[in-house]
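My questions will all concern the structure given below.
Removed from the display is one protein chain of the complex; every other protein chain stays in position.
Here is subunit A:
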Amino acid sequence: MKRVKHLIFWLVVIGIILLLFSSHVIAEDMFRQQRQALVDVIKYDVLRTRDFLNQEALDDRVLDALRKVPRHEFVPDDQRPYAYQNRPLPIGYGQTISQPYIVAVMTDLLKLKKNDRTLEIGTGSGYQAAILAELADSVYSIEIVEPLAKQAATNLKRAGYDAVHTRTGDGYYGWEEAAPFDGIVVTAVASHIPPPLIKQLKPGGRMIIPVGAPFMTQYLVLVSKDTDEKVTTRQILPVSFVPLTGKH
């Protein structure tokens, strides 16, 4: 009798462990499916905005990164159920995490290569840095709001992006020791483009800046420095709206 009880006890324990383990697997699987669905939504949106982006589709590597990075690890617990909806989410301290479609477009516009060096101003929750880390070898990210910076460092570590260099502080002067960069993302709102950042951009490098109020990206500014160090900007409307009097 005692042995039977013992057996039942162990069976229950193993059952619980299996359940816990499988629930984790099931959850992971569910998140993976949601990420895939999100990528499909983004692909569709990109197709609709191809005229503005000057391309039919985003780079497969960018889409792969979106499929891989667990966005739910980068949002507050109460926002997790919405982590894979194509919408901006609040992350506390009056900051938001951009809409995944905007993140995808911004990342794609940087045209990153594997051994590129990238800088992000405004780490936020760390999601954009994680996406960059999937595409380029070195990622540097600066956040000025202390608690956010700490949270982002934890998020990145937990999701396995230990290689991302993070720093708490003022991003205006970029990251001098690691400069120059092939790509720079400025997610923190600035009244103007900091001249030191333009300086830290490599010839041929690109910088991307979303412009707008919280929860509302109005347009993207792509700053390019050509090989002669001539700097130009491109203003990109991230939706498929045909302005002026154009036909639909």
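By definition in this document, contacts are C-beta pairs under 8 Å (C-beta built on N, C-alpha and C of every residue); 3 or more make two chains touch, one makes a residue touch a chain; residues count from 1.
Assume contacts and distances are computed from a predicted model.
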Chain not present in the shown complex, as UniProt names it (candidates "ABC transporter ATP-binding protein", "Rieske family ferredoxin", "Spore germination protein" or "Spermine/spermidine synthase"): "Spermine/spermidine synthase"
Omitted-chain contact residue, chosen from A:Leu11, A:Ala163 or A:Val231: A:Val231
Touch residues of subunit A, complete complex, unshown partner: 45, 48, 51-52, 82, 85-88, 90, 92-95, 99, 101-102, 144-146, 148, 170, 172, 189, 191-195, 198, 212-219, 221, 223, 231-245, 248
